[in-house]
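What you see is the complex with one protein chain gone and the rest in place.
Take a look at chain A:
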Amino acid sequence: MSSSTILLPGQPLPSSLTAPPLPACGSGCYESNGRILASIVGIPRRDGSVVSVIGREESGNTPDVGSVVSRLTPQQAHLTLTTSNDRPLPETSEEFQGVIRISDIRLTERDKIKMGECFRLGDLVKAKVLSLGDARSYYLSTAANELGVMYAVSEAGNPLLPVSYQEMEDELTGTREKRKVAKPEGI
């Protein structure tokens, strides 16, 4: 990788990437006076009609996050955000908090959801950011097939494998536990 491909804040994206039709600005760039300029130090990339600049770390708004369940109540699960768009969030002393309300866990049968049958403490969850939420936390949602618990350990402490959309199995003891399971990629 040569240093010439790295853009700096305020530098226009190369014309080969911004050729008409004028692409939309993704992350890491912005439009000013009809030109698309980088806003972070990074490498430009074009995916179809969106150009973005990929930097060292994700540090902006968080549309798609990975998070760890830190506190559970019957009405909502509190999570600590760890990754955003498959990139780790910058390490800071305080962490960003997210909340999944009970009605945002599943797409169907929302009235029959029991929190204990969806998440347990320490589960690794993939979620979408619904909104900026309240003063403290982002509101998250797992209401999609590909969202939900990605990694969890059983009561015996062994890793669980997904067996259906609402069950995971401990391979060693054979016991099954209920979760809101994320559909594994590539199936």
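Here, a residue touches a chain if its C-beta (ideal position, glycine included) is under 8 Å from a C-beta of that chain, and two chains touch if they have at least 3 such contacts; residues count from 1.
To be clear about the criterion, contacts and distances are computed from a predicted model.
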TODO: Quick one: find the hidden chain's UniProt protein name among "Exoribonuclease phosphorolytic domain-containing protein", "Trafficking protein particle complex subunit 6B", "E2 ubiquitin-conjugating enzyme" or "UBC core domain-containing protein".
DONE: "Exoribonuclease phosphorolytic domain-containing protein"
- [ ] Check the options A:54, A:68, A:124 or A:150 and report the residue that touches the missing chain.
- [x] A:54
- [ ] Have a look at A:17, A:41 or A:68 and name the one touching the chain we're not showing.
- [x] A:41
Open item on the list: Even though one chain is hidden, which residues of chain A still touch it in the full complex?
Closed with: 1, 3, 6, 8-11, 28, 30, 32, 37, 39-43, 54-61, 87, 90-97, 132, 134-136
